[in-house]
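With one protein chain removed, the remaining protein chains of the complex are shown where they sit.
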Amino acid sequence: MEVSRHGDRHDLRDLTVGIRFEGDYDDAYSEGDNSGVLPTDTMKNTIYALAARHLGAEPEALGLELSRHFLARNPRLHRVHIGLTEHLWGRIPTGERQHGQAFLRQGPEIRLAAITAERDRTIVEAGVADLVILKSSRSAFAGFLHDEFTTLLETGDRILATSLSATWRYADLDVEFGTAWRAVRRTLLESFAAHDSRSVQHTLHAMGQAVLDNVIFVDSIHLVMPNRHHLPVDLSVFGLENRNEIFVATDEPHGLIEATMVR
Amino acid sequence: MEVSRHGDRHDLRDLTVGIRFEGDYDDAYSEGDNSGVLPTDTMKNTIYALAARHLGAEPEALGLELSRHFLARNPRLHRVHIGLTEHLWGRIPTGERQHGQAFLRQGPEIRLAAITAERDRTIVEAGVADLVILKSSRSAFAGFLHDEFTTLLETGDRILATSLSATWRYADLDVEFGTAWRAVRRTLLESFAAHDSRSVQHTLHAMGQAVLDNVIFVDSIHLVMPNRHHLPVDLSVFGLENRNEIFVATDEPHGLIEATMVR
Amino acid sequence: MEVSRHGDRHDLRDLTVGIRFEGDYDDAYSEGDNSGVLPTDTMKNTIYALAARHLGAEPEALGLELSRHFLARNPRLHRVHIGLTEHLWGRIPTGERQHGQAFLRQGPEIRLAAITAERDRTIVEAGVADLVILKSSRSAFAGFLHDEFTTLLETGDRILATSLSATWRYADLDVEFGTAWRAVRRTLLESFAAHDSRSVQHTLHAMGQAVLDNVIFVDSIHLVMPNRHHLPVDLSVFGLENRNEIFVATDEPHGLIEATMVR
Partner (left out) sequence: MEVSRHGDRHDLRDLTVGIRFEGDYDDAYSEGDNSGVLPTDTMKNTIYALAARHLGAEPEALGLELSRHFLARNPRLHRVHIGLTEHLWGRIPTGERQHGQAFLRQGPEIRLAAITAERDRTIVEAGVADLVILKSSRSAFAGFLHDEFTTLLETGDRILATSLSATWRYADLDVEFGTAWRAVRRTLLESFAAHDSRSVQHTLHAMGQAVLDNVIFVDSIHLVMPNRHHLPVDLSVFGLENRNEIFVATDEPHGLIEATMVR
């Protein structure tokens, strides 16, 4: 947790960082030769130290600093992957204004960033996860394949709900990461809301296409959308009508739809 | 999940309901006599049916309907407890406006309601849980008891973070439950933000007192505040100074402070 | 985690400990006066120190030492509750024997112990939780109450499955805690296996009665048994017969049955 103090106004940056090394470490495994092994504990210390030097930096920028640091000091390292999860906080409103030093966790959504760096190239990805969204109209599922085990009924008006995970790749490293992240997120939400959905696959594709169409510095995007089923409850056995108003949210089984779209 | 449809504008009410019966059920246990036992499956059906009849009702109001229903039909029932959890949703913004039929889950915070009804009295409680809040200033912890196992240092400026759970009891049943819930929640947040904290206990008390002072129809309030420690990282071993900027959030061990305050 | 070393044979004791203080702490809440407050951090240190002094002790015995320690040093303390969870480990078998220094976690079951001590009395409880058990025969559910929302069918042969939690109170402090715990656990399992069940309530009662009948130093027992439904799948729509062989395990909704039985 980073706290940047600007007089009465503090800013938080709440990050969880994962680091993965791949390289010439065969001797560590086969011989128990630790001479090239950087301990987890040192990685942890490095994160604290670099976070202090780059206080308040965007997750992607901190990840880039970490990747350069590790490549410079570890000759056996071929590829380093830095995965950063940002837990989001808003400010507590007090009267008309937002408090400068009191915060409220936003969620369940989290912000993701990932750096994959080798000696001659670096990839920057950003993302969201656990963005739980729901459409109560303009969603159908019909015309699907039938076989001897089909029992599902076709529907022209169902709830579409998902917990969106999306990661996208930037075309270069020279992006305003915070601005870009907000633009992609807004595009995903707006295209989800506006779409006339024939299936989760159909809406997923429309969302990815909207990002590629509208956010020029995104090269490719991967979307994962579990189908969080909301089944209409049969009230007719009690002499009641369900006018598409009462649903049971089920957890399992569920479909999990994913795709990667490349410009 | 309830969907109320008002033309282009839909409203969601996303509830999980738990029901507890206490009464004259000894024969069910000792003899296996099920003649007075209402199956879980019937309770589930009842929730769907009453939710349909009272579409979009506040959780407390639905709970009251359920409690009356079960007391009327189950002569052996002495006390019924209805616990309702509301999962909160906002609208997806599209351009200048909020979309009428597309939603975004808010959280991690949840809204709670509970009805405890006997034949001659009914108690209505409301609450919040998983409201994760943090103060980056005006929080100290010093002057505490010392013994032979004390190692903790005193501090005049620490991060105070918690995941607040609070439940409060209404003085009567004739309350506008939605308005009341928002008033208590706002008072809890504002008093947390404003307090000069000497400890979690001290801030918990100030928050409970603010609710009793400001929200007249609340009779009592119970608050639970785990101390989500954020420990300053010692960077001096790397030749760096930590100006109260870099913290590690720890999970265990943690303190768990609670109290009930009665008007 | 305690490791007791007896030559080639080591023993593990893997505990999580929770401590709750109740007492004359009003000033801490209302005034922020910390002079009587024992920090969480000191409680943690105390557990490590007393565990070292009483290496390998049964959880109940360590809890008693902790309760005495805290009551002796904290004059404002009226009641201290020590809750201990033991995570269970077995030995890794190698050839014919059990390895002395290599272990395998058992579970999901956990062992519980709890001490509630005041200045003039002490209560010792023990328990199990997450003991997941299932009967594939001799379990029925029929003859239950019917109303306008009943849809459940009666059954004479269903799967009965639960995740048992049970806590029991010892009549005095002079019990061989390990031996007693194993005796109660064995009695619970054997009575569950042997019972002709008319309902979860009925089996719960039989299990509690068996403990009171067979384990003389148990004064009372509290049992909690969620009904983990396993519903037969309707295969007739595919032209197949389900001879009570294929079930779907559902999570929600489920019944949760509990009772306290006192000698």
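Chains here go by letter, A, B and C, matching the order in which they are written, and residues are numbered from 1 within each.
Note that in this section a contact is a pair of C-beta atoms (placed from the backbone, for glycine too) under 8 Å apart; a residue touches a chain by one contact, two chains touch by 3 or more.
What you see is a predicted model, and the numbers here were worked out from it, not measured in a lab.
Which is it among A:Gly7, A:Gly95 or A:Gly143 that touches the chain not included here?
The missing chain is touched by A:Gly143.
Using the definition of touch stated at the top, determine which of C:His10, C:His146 or C:His222 touches the missing chain.
Answering carefully, the residue with contact to the hidden chain is C:His10.
If you put the missing chain back, which residues of chain B would it touch?
Given the touch definition above, chain B has residues 148-149, 151, 237-238, 251-252 touching the missing chain.
On chain C, what residues meet the omitted chain?
1-5, 10, 12, 14, 45, 48-49, 51-53, 55, 89, 92-95, 99, 101-105, 107-108, 131-138, 159, 189-190, 192-194, 230, 233, 235, 238, 240, 242-249
Can you list where chain A touches the absent chain?
25, 28-46, 49, 73-74, 141-145, 147, 149-152, 197-199, 201-202, 204-205, 227, 253-256, 259
Everything that follows uses one rule, which is that only the chains that are shown with their structure count from here on.
Using the contact definition from the top, classify how the chains connect: line, ring, star, complete or other.
Contact map by chain: complete.
Whose C-alpha centre lies nearest the centre of all protein C-alpha atoms?
Of all chains shown, the one whose C-alpha centroid lies nearest the global centroid is B.
Just curious, how far off is chain B from chain A if you go by their C-alpha centres, in Å?
28
Listing for chain B: what residues touch at least two other chains?
Those would be 45, 49.
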